[in-house]
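One structure, pasted below without further comment.
All protein chains of the complex are present and in place, except for one that has been dropped.
Presenting chain A:
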Amino acid sequence: MAGAFKGCQKIRGPQIRNLLDAKDFILLDCDGVIWHGEKAITGAAKVVNSLIRHGKNVVFVTNNCTRPRENYVHKFCRLGFTDVILEQIFSSSYCSALYLRDVVKIRGQVFVMGCDGLRRELDEAGIPCVEEADDPDATIYDCALAPDVKAVLVGHDDKMTFLKLAKASCYLRDPDCLFLATDNDPWHPLSSGRILPGSGSLIAALEVSSGRKATVIGKPSRFMFECISSQFSGVDPAQCLMIGDRLETDMLFGSNCGLDTMLTLTGVSQIEKAQEYRNSELTTNHSLVPDYVVDTIADFLPAFEELGEPSN
């Protein structure tokens, strides 16, 4: 979308239909877009199923690194998104495993600060991870450090301790050891409206102790789009629409990959913030401004009703 900078265009039925006609690939964030926790957003399942039945390639792009993709498939099914299969799901944990296996081609171990979901994705990709020693009395002064650690990978880690931060800091002293982050989100919202500390807060601690910057795999970095493109044997950004709820991750991700972006207002970011970024004197902030805005993904429904359900 070159030319005069507008952005934040609220669109409805016929405009959505026109937009969809021009796009083959719909990329959807999950939390705050199609569900809140264990509750699907009203109309979301119908929209997703309709998109798929209308022949769109629908993929889910999430920074949530706490569960493996198999668990996501079950969740989609549970919440009524019955047509979603494994290959449509791109989580930051899955993509971190791909990054280590296919880009870095890692030789040596990975020190992981993250949940079981992240470890499972790494295991499935054949990435060797340092085993967690369970000595409750160990301190950084007397604990053993694993040999041959070639990467530190940090994600959402509810079992984070000072000792783990210290171990990670030690491994990061080797400049040949990579510093990777599944995502950089400072906090995550829960369905109740409460929040929890995110990966970004742990990354911040390690960036201070190591003096190094992490390479972020998840949104807004481009890598997850490269994973998608690679799986679909090439994807034209002009054919894509990225739909998300968080300006600093989803919209910036879309912008970084040259995709059209749509903000839905059922999640983290408010329209006022988008307008603030649009009016900002800092041109870098303009990349966080969505091209389009909808109140909820359910606003897509009238667009399908006019078309009618296609015959299968």
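Convention: contacts are C-beta pairs under 8 Å (C-beta built on N, C-alpha and C of every residue); 3 or more make two chains touch, one makes a residue touch a chain; residues count from 1.
Quick note on the criterion: contacts and distances are computed from a predicted model.
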Which of "ATP synthase subunit b", "Glycerol-3-phosphate phosphatase", "Aldehyde dehydrogenase family 16 member A1" or "Immediate early response 5" matches, in UniProt, the chain that is not displayed: "Glycerol-3-phosphate phosphatase"
Of A:N18, A:T82, A:T161 or A:S280, the one touching the omitted chain in the full complex: A:T161
Contact partner of the left-out chain, one of A:A22, A:L86, A:V103 or A:L196: A:L196
Among A:A181, A:L206 or A:L259, the residue in touch with the chain that has been omitted: A:L206
Residue ranges of chain A at the interface with the undisplayed chain: 139-141, 145, 157-162, 165-166, 169-170, 172-173, 186-187, 190, 192, 194-198, 200-211
